[in-house]
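Missing here: one protein chain of the complex. Every other protein chain is in place.
Here is chain A:
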Amino acid sequence: MKISGFFAALALALCFTNHCYCQQISLNNLPFTADIRCVYRFTYQSDSLNKMSVVSETAFLFINKQESEYTTRKNLQMDSAQRVVLARMRLNQGGRLSVAGMPVTSINYRIYKNYECKSITTIETIDIQRFRYTEPESVLAWRILPERQAVAGYACQKAQVAYAGRNYEAWFTNELPISDGPYKFSGLPGLIVRLADTKAHYSFDLVAVQKLATPMTVPGFMGNVQETTRARFRQAGQDYRANPFAAMESEGMVVTEEDRSRHRDKLKRRNNPLELR
């Protein structure tokens, strides 16, 4: 309770300084305290041409009274490994990020949703820089359908939405009156239990919902975050993919043609992002 009180105070302070009541309120690189944990199985096909490129990861939606944080288990592991290394560097013990044994994931975002402000804030990394942008929940114009079905033990109702170039079908339940879901998906009158795009490239399945007996602290991450807009963030992503070594070369590193072609191949195989536009 104390911590959430602190958060509320912080939120207020931040909102006033931002001169707008409803902005993202949490300082995102601080730990997040959750009362409820939802676990999703997140399955995606990273290469639209290769149906064998299907990967399955575990994703978490951490919820407290005011807001929620969504990310994948591997992303949390990556961030915590990085935190250890940075802490050691700070202590001048020297740190090396060991690549072996590190989880491999192309997911490097955390998504925060504020229930009162109806806002969706994304913190995502391009190369090594973290960016933050906020969208209103109204970008998700849900259409509710009369179909009902039990999914994962909950009475669910179907809904559809189009977002960033894909059409999605969702099953939400009002047995859990939490207007939230995996990734940015939220704004329905109940928790999203299953969501998949119509091409079945991306799907999210609720595996567990747990009320935490003692509030749990979700570890944050290190490093600065740069404020931007979604449009500018996407532009930056495209620029990086077009010339991924620009930053490295500007620092005087030598990039061989082999490195370039290998990296181009890798990006070519990751041709199926969740957000197409």
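Following the convention adopted for this analysis, contacts are C-beta pairs under 8 Å (C-beta built on N, C-alpha and C of every residue); 3 or more make two chains touch, one makes a residue touch a chain; residues count from 1.
The criterion applied here is as follows: contacts and distances are computed from a predicted model.
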Protein name (UniProt record) of the chain left out of view, among "SoxAX cytochrome complex subunit A", "Anti-sigma factor antagonist", "Carboxypeptidase-like regulatory domain-containing protein" or "Phosphate ABC transporter ATP-binding protein": "Carboxypeptidase-like regulatory domain-containing protein"
Contact residue for the chain not shown (choose from A:Leu140, A:Ile178 or A:Ile192): A:Ile178
Interface with the undisplayed chain - residues on chain A: 21-22, 36, 47, 49-56, 65, 115-116, 118, 144, 146, 148, 152-155, 157, 174-179, 188-190, 205-211
